[in-house]
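What follows is a single structure, written as structure tokens, with notes after it.
Note that one protein chain of the assembly has been removed; the remaining protein chains are unaltered in position.
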Amino acid sequence: MDNHGSYKSLINIWLLLMFFTVTTVGAAQFDFGAWNVPIALIIASFKAGVVALHFMHLKHEDSMTWVFATYPLFLLFLLIAFTATDMFTRVAN
Amino acid sequence: MGIYDITTKIIKSIAYPSEMVPPITEEDDGHHHFDPETEHSSMKLGMWLFLATELLLFGGLFAAYAIYRAKYPEMFMNGSKSLDVVLGTVNTVILIFSSLTVAIAVKAIQENRIKLVKIMLWITIVCAAIFAVNKYFEYSYKFGKGIFPGTDIFYSIYFAATGVHMLHVFIGMAVLGVLLNKVYKGKYSKDNFTAIEVGGLYWHLVDLIWIYLFPLLYLVG
Amino acid sequence: MNWLPTSASTFAEGVDFTLWLATIISVISCILIGFLLIYFVIKYKRKTDNDPTPAITHDSFLETLWTIIPTILCIVIFIYGYVYYDQYTVTPKNAVEINVTGKRWIWTFDYSNGKKTLNDLYVPINQPIRLVMQSDDVLHSFFVPAFRVKQDLMGNRYTYINFTATKEGVYDLYCTEYCGASHSNMLGKVHVLSKAEYALWEDGSAKKVKSASADIPLDKLGEQLYTKNGCVACHSIDGSDGIAPSWKALFGAKRAFTDGTSAVADENYIKESILYPTEKLVTGYGPIMPSYKGLLDDKEITAIIEYIKTLK
Partner (left out) sequence: MSDTSETNYLDNGKGFASWFYTVDHKRIGVMYLIAIGIFFIIAAFASFLIRWEHLTPGEGIVSAHTYNVLFTLHGSMMVFLFIVPGVAASFGNFLIPLMIGAKDVIFPKLNLYSFWLYLLGASIFLFALAAPADTGWTFYTPYSIDSGTNVIMITLGVFVLGFSSILTGINFIVTMHKLRAPGMTWDRLPLFCWAAYATSLLQVLATPVVGITLLLLIGERYFGLGFFDPAKGGDPVMFQHFFWFYSHPAVYIMILPAMGIISEVMPVFSRKPIFGYKAIAYSSLAIALISFLVWGHHMFVSGQSKLVNIIFSVITFAVAVPTAIKVFNWLWTMYKGSIELSTAMLYSLAFIFLFTIGGLTGLFLGALAVDVHLHDTYFVVAHMHYVMIGGTVFGFFAALHFWYPKMWGVMFDEFKAKIAFVLIFIGFNVIFFPQFILGTLGMPRRYFNYAPEFESLHQLSTYGTWIIGIGFILMMYTLLKPIPGEAGPNPYKSLSLEWSMDSPPPPLNFDKIPTITEPVYNYGTKIEKES
């Protein structure tokens, strides 16, 4: 059924993840000031994307699974966006 | 029949209810045999829905992290510096490796290589155990230094996030343990491997959460 | 029977207008839907078991109609709601600031001229007021129905209310955010005084304003202070146990304190407990009573003691 790819490809993906881990730890040594968090998040999202697509076979799933995999991210964005805008636009009226 | 038999009957009835249920009709023993393809795809769709709920559960913690980091940047800087980056990196490597071994196990079961599945599942559980032990050292080191969940907001988030994640690692170990037990009993094969793939999905999620937790807590100091 | 409290602030007119607008829209819609319901039931009553009925499944004109009209009504109500809210939240330049502190079941007001009152807010008429509010413990909420203003108080930051009183009188003040056992006793009064009266009150000669209380007997004055200054919120007078020791048969009784000592409850003990409550804590009660130093003068304290003496 969905027996895709080979053992070798799994190992390659693992190496790619190791590479990203090293880069993210390396990037943490230099201080990019305000850019620290975004860089760390981008690398982490890359790693998460790789795990989701290949290890969790999201690549071969039908569209409904895609919807249920990505919609919570939008909800999480909603929660953080509204709470943050509230927290930082509280001017003393 | 003695008290011993009654108690085992009750425990057995709670643990394995299907045996207790009188068969409704002749060919069916409580769960309905749909064609394997629907059974497989619906199990995976159900699991992805459950992963969505786990993601939103941790979403609450990530939202709290985002808000309080923006509110107390310097507290998060010092707090993050005080965490042991080396132990964190080791834990990340272990978890990613365990994610690989589970992926190999899922692939192996589809090719009926039962021996490889057993080895890989064993490695995953052992990695999870090592992760837990590292975590234990890290916590006891902090408690020793007088840092507790209540000291300040950063440590509250640190302990809450890693604590809930640790809980999920334990649940993952239990799930993989049950799967391994059933593999030993020969329950799974080339045409009945859904449970292992679903268990694998859960473990990948646990790893995914840690991929985000590690940099946010340890690295952005 | 009027269904709105007296409107005594500039914000109140806006709120009332929007309230009336929304009520009219709702009443008309309810009458329309109620009438249609009854009309359809009567007109299309089932006569035989299989009356011929048309298989209408949709009608795009009708459906667009009852999508657009509710949208327009919603926009109208929103705009009015927003406009008056916008005016309400802008701080007028010449606003007088008053600090409000909410503590479990008592309101404390600190004025710019150093005066401090308990549960009673004195405000001049037609003068923009800006309340700077904070809570000492749990959430509270400052609500004056006559002004239509409401705002929560919380422990970690200030919240604000701007209002301008337009009618003299004494109006109720409620706490509307649930804050524990005596949430419903956390009441107060807002006194809107004319310019002259406010000046009299402000220059410290509060006696003139309270002149009415000069000639009533001491224990009666004590009883008034018991309710006005928030003692009622914690101390009961019928012996029933609550958050604080009951005042029934207090005078002359022996009191054991948390630090092991004990004493007879005489005038000095009561006076000290009013001014410095945490000095002698009766066993089994927490140190939550605020100090009344500077809030009650000697005459009022003796009045309270007289009142306690009457509670056998």
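Each chain carries a letter (A, B and C) given by its place in the written order, and its residues are counted from 1.
As a working rule, a residue touches a chain if its C-beta (ideal position, glycine included) is under 8 Å from a C-beta of that chain, and two chains touch if they have at least 3 such contacts.
None of the values given here were measured: they were computed from a predicted structure.
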Legend entry - In the full complex, displayed partners of the excluded chain: A, B, C
Legend entry - Candidates C:Ser29, C:Asn126, C:Ser262 or C:Ser291 - the one touching the absent chain: C:Ser29
Legend entry - Residue touching the undisplayed chain, where the options are B:Tyr72, B:Trp122 or B:Tyr139: B:Tyr72
Inset, instruction - Specify the residue from the set B:Ala52, B:Leu83, B:Ile109 or B:Ile211 that touches the hidden chain. - result: B:Ala52
Legend entry - Residue of B:Leu116, B:Ile130 or B:Ala160 touching the missing chain in the full complex: B:Ala160
Inset, instruction - Since one chain isn't shown, list which residues of chain B touch it in the complete complex. - result: 13, 17-18, 20-22, 24-25, 28, 30-32, 34, 38, 41-42, 45-46, 49-50, 52-54, 56-61, 63-64, 67-68, 71-72, 148-150, 152-153, 156-157, 159-160, 164
Legend entry - Footprint left on chain A by the chain that the document does not show: 64, 71-72, 75, 78-79, 82-83, 85-87, 89-91, 93
Legend entry - Footprint left on chain C by the chain that the document does not show: 1, 3-5, 11, 14-15, 18-19, 22-23, 25-26, 29-30, 33-34, 36-37, 40-41, 44-47, 50-59, 62-63, 66-67, 70-71, 73-75, 77-78, 80-85, 88-89, 137-139, 141, 143, 145-146, 148-152, 154-157, 159, 172, 174-185, 240
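Please note the rule applied: only the chains that are shown with their structure count from here on.
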Inset, instruction - Tell me, please, which chain's centre (mean of its C-alpha atoms) is farthest from the centre of chain A? - result: C
Inset, instruction - Averaging only over C-alpha atoms, locate the centres of chain B and chain C and give their separation in whole Å. - result: 50
Legend entry - Separation of mean Cα positions, chain B and chain A [Å, integer]: 18
Legend entry - chain C, residues touching no fewer than two other chains: none
Inset, instruction - Please name which positions on chain A make contact with chain B in the complex. - result: 1, 3, 5, 7, 10-11, 13-14, 17-18, 21, 24-25, 27-28, 36-37, 40-41, 43-44, 47-48, 51-52, 54-57, 61-62, 64-65, 68-69, 71-73, 75-76, 79-80, 83-84, 87-88
Inset, instruction - Write out the stretch or stretches of chain B touching chain A in their complex. - result: 37, 40-41, 44-45, 48-49, 51-53, 55-56, 59-60, 62-63, 66-67, 69-71, 85, 89, 92-93, 96-97, 99-100, 102-104, 107, 110-111, 197, 200-201, 204-205, 207-208, 211-212, 214-216, 218-221
